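One protein chain is absent from this view; the other protein chains keep their places.
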Amino acid sequence: MSKVLMKGNEAVAKAAINAGCRLYFAYPITPQSELIEYMAKMMPTVGGTFLQAESEVAAINMVYGAAGAGKRVMTSSSSPGISLKAEGMSYLAGAQLPCVIINVQRGGPGLGDIQPAQGDYFQATKGGGHGDYRLIVLAPSSVQEFADMASEAFDLADKYRNPVMILADGMLGQMMEPVDFKPAKTDQEIEAMGHQHESWCIHPNQDGDLKHHHEINSLEIDPVVLEKHVTKLYEKYAQIEANETRHELYNINDDNEILVVAFGTASRVVRSAVDELNAEGKNIGLFRPITVWPYPYEELAKCIGPRVKQVYVFELNTGQMVEDVKIAVNGKVPVNFWGRVGGMVFTPEQIKEKLQACF
Amino acid sequence: MEVIATRPKSLRDVPFTYCPGCTHGIAHRLIAESIDEHGLINKMAGVAPVGCSVFAYKFFNFDMAEAAHGRAPAVATGIKRARPDMHVFTYQGDGDLAAIGTAEIVHAANRGEHISVFFVNNAIYGMTGGQMAPTTLPDMKTTTSPYGRKVDDIGYPIRVCELLDTLVAPYYIERVSLLSGPDIIKAKKAVSKAIQYNKEGRGFTFIEFVSTCPTNWGIEPVKALVWAKENMLPFYKPGVFRDKGAPE
Partner (left out) sequence: MKTEIICSGFGGQGVLTIGKFIAQAGMKEGKHVSWLPSYGPEMRGGTANVSAVVSDQPIASPIVSTPDILVALNQPSIEKFAPHIRPGGVLVYDTGMCPDGCKRTDIQIISAPISSLAKEIGSDKVVNMIAIGMVIGRTNVIKYESMEEDLTSFLKERDPDLLEKNLIAIKKGMELGKA
C-alpha cells in the first residue's frame, strides 16, 4: 500500500479500526478531537459502534462493559480527561480487562493548556488510579509508530488481559507524516478474534450449560482472596516486564561520551541536536524507551559504555522519567535532567547548548 | 455628548475572546448590568466553566473561580457554604452543564443551593471546534455527528429547564432567548430577577439563554440568529417554568 499523509490522531484511529476495533467510546477534548471525529465518521462505515459519551467517566465505563463482553474496544482523551478515566482504569486493571486507551497529552496541571507536554508520565506508568496495578504503556515518537502501536496495543491487551495505554502528545496528534497502514483485519478474522475471550467474558451461553457463570469484577471482600488476586496480577506484571520491553538505540557505541535518554516526540527534537553534535565530532548516544511501562531498565543499563561521563535526560515535564533512568543507571554515572513545561517544546539548539556544556 | 452605554462596573476592561457575532458577550453584559443594578459588585463571586466562556474569570470584575469541566455548581456550592454572606453564580455552556456536569447541576438544583446558574445553550461544543452537544438538535450535523444527530442512537436533545422543573427545590427557572432586541430586553428582566432572588437569599435560580455559535454552525452571525429562531425556539420554548416569588 502506498503511504498517505495523515495526522497522528487520525492515523491511530484508522489503524485501530484496521486492527479490528469495532467499539469506541469517548468525549471531545483538544488536542485529540480529530481522533473522536475520525471515529464518528468511519465507525459507521465498517458497522462498528461510535458513541460520544456524556463524559470521560462514562466513556471509560462503557469500555469496561464492552471489554467485559470480550470485544476490542478503545477510548481516547487528553490529560484532564485521562484523570477522569483513572478510576475506570483501576477497575479495568483489577478485573483484568483488555482495552486500549490513548492519551494525547497536553500541558497541566489542572486545565493547563492544550500544547504538547509529557506531564502524565507518572500517572501513566505508576498507576494513575488507586490500588496496586499497572498499565502497559507505549510511547510513540512518529505518526507511523503511533499508527503501528494501535494493533500492537490490542495484541498486548488481549495477550495479558490488561489495559494498554498509548502515551502520545499534542504534537504527535496534530502533525502529519506519511503512514503505511497494515492491511485491515477481515470480518472473519474479527469474528474469530471475538471468541478468544469466551472462557471468561460476558457472552451468550450457547450450549445452555447451567454452570456457565462469568463475573467481571474487581471486588474481593476477603483480604485473603484479594491478596491472592493482587499477587496473581503481579506475577502477570513480572511476566510482562520480562517479555515486553521495547526500546530504540541511536548511535550507541563503546566510545559514547554522553548517553542521552528521551521518549516520545521529545526524543526527536533531541535526536536533531545529537545529530548535529556528532557531526561536529562528539560521540553521543541516544536511548529511547518505547515501552515506558514496563521500563527497559536493563537495556538502558547496558548502554552505559566505558567512556560515558554522564547520562542526560530530556523531557517535556519537570523530571518524571528521569527517576526510572536513575534506577537503571544505579549510581554508575551522574544523571542530569533538563525539561520544559507548560506546553513549551524545547528546540534542538537548546538541547545542543545543554549537551555542549557537558564537554 | 450623552453617554448612553458604558461598560458595566461588573465587567473588567478586558477584551472578550469571543468570535464576532457570538451571543456569549450579550449574556455577560446582561449579568454584569444586573449585578450593578442590585448593588452586589462587592459581594458577588462567580464560577467560570470549561467552554468558550472559560475566560469568564477574567471578564467579571469581582472574585471568580475557574472550575473543572462540568463541576461549576459543586464549586459554587463550596464557595456559598464557606461564605454564606456572598452571592454566587455559575456561567456554563451546554456541554459543560448538560453532558459532563449533569450530576452536579441536578444535585445543586435538588438541594436548592442558594446560587444562580446562567446556562448558555448554543446546541454545540464551541470551544473544542463544533462537536455534538446534549442539546444538539435532531439530525443536526456536527463534527461528531457527521451524518446528523440520530435520535434513535444517541437520544433526543435534553431540555434542561424542563428537567430541572421536575425537582421540588428550585426557586426560579426561566428560558430566554438572545436572538433579537426585544428578546434580549426580556432576557435582561429574567437575569435581573434571578440576581434579585439571589440577593434576597431565596434559593436556586436558573436562567437558560437560547444562543448561537456562528463559527461552528458555519453560518454567518445574522443568519445564525434566523436559523436559531426557526430551529431552536420551537424545541427550546422560552418561558417561565418556575417562579416561587411570583405574586399569587
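Labels for the chains are A and B, by order of writing; each one numbers its residues from 1.
Here is the rule we go by: contacts are C-beta pairs under 8 Å (C-beta built on N, C-alpha and C of every residue); 3 or more make two chains touch, one makes a residue touch a chain.
Values in this document were obtained by computation on a predicted structure and should not be read as measured data.
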item	value
From A:22, A:85, A:185 or A:271, residue that would touch the chain that is not displayed	A:271
Chain not shown: contacting residue from A:69, A:86, A:175 or A:252	A:175
Omitted-chain contact residue, chosen from A:55, A:90 or A:115	A:115
Residue numbers in chain A that touch the chain omitted from display	3, 5, 30-31, 113-115, 170-171, 174-178, 265, 268-269, 271-272, 275, 345, 347-349
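One rule holds in what follows: only the chains that are shown with their structure count from here on.
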item	value
Centroid distance [mean C-alpha coordinates] between chain B and chain A, Å	38
Interface residues, chain A side, partner chain B - complex	27-30, 33, 36-37, 40-41, 44, 51-52, 54-56, 80, 110-111
Touch list for chain B against partner chain A, complex	50, 54, 66, 68-70, 95, 99-100, 102, 125, 127-129, 131-132, 134, 143-147, 153-154
